[in-house]
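One structure is given below, encoded as structure tokens.
Yeah, one chain of the complex is gone here, protein chain that is, but the others are all in their spots.
Moving on, here comes chain A:
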Amino acid sequence: KGIGPIQIINSTIEMVKPGKLPSGKTEIPFEFPLHVKGNKVLYETYHGVFVNIQYTLRCDMRRSLLAKDLTKTCEFIVHCLSQKGKLTPSPVDFTITPETLQNVKERASLPKFLIRGHLNSTNCIITQPLTGELVVENAEAAVKSIELQLVRVETCGCAEGYARDATEIQNIQIADGDVCRGLPIPIYMVFPRLFTCPTLETTNFKVEFEVNIVVLLHDDHLITENFPLKLCRM
């Protein structure tokens, strides 16, 4: 938004020399390396609200005077090569009680509860699920539902400053109903393939991900705990 598309790559190759194609089906194999234009960087294919990274392939067939030229365009998907090196796991332990909450208007009206848990790592490999555990140690009010909300945050720089927008891309319920107290419940979420990409940070824009653990109590109290994630491809 605000900025037009930026071309980062453009290359043309000749597939067949001029001449006549034999009648019938002709398959022409081709391959080409992706070379970056100037000092730009190649990013993974990504379709977002504000940010779109798209790669297209166009095939032109020039024909003799009397016939029109033929053109066909199609998108192709680009995945980064696995990043070298080992991912350092960054486990997070968390405890949620009425006291740890921010943005609470009337803390007194809140039922008492204690929820503990951990995420195995906030540095995640995009092809591996997000994992962890959560224990409802105690809660005065009955639990109605516990959900994992995967949120994508796009930040986009422009003339007036920058725009930032968060979008829910997946919501996974991990507990339904008043779960047993003291029993660890698994946190497990597979990253959806089309809507996630490795965390991106460029001069012009950023694509980041966060996960919210949302606990819904029976009296419609909503408790949310936010964890920023760093996704990468290995």
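Just so we're on the same page, a contact is a pair of C-beta atoms (placed from the backbone, for glycine too) under 8 Å apart; a residue touches a chain by one contact, two chains touch by 3 or more; residues count from 1.
Heads up, the rule we're going with is that contacts and distances are computed from a predicted model.
Only one of "Aldehyde dehydrogenase", "DNA-directed RNA polymerases I and III subunit RPAC1", "VPS35 endosomal protein-sorting factor-like" or "Ribosomal RNA-processing protein 42" fits the UniProt record of the hidden chain, and that name is "VPS35 endosomal protein-sorting factor-like". Summary of contacts with the chain left out: across A:E31, A:D93 or A:D220, the touching residue is A:D220.
Across A:L21, A:I77, A:L101 or A:A142, the single residue that touches the chain missing here is A:A142. Considering the complete assembly, chain A touches the hidden chain via residues 129, 142-147, 149, 167-180, 183-186, 188-190, 192-193, 212, 214, 216, 220, 222, 224.
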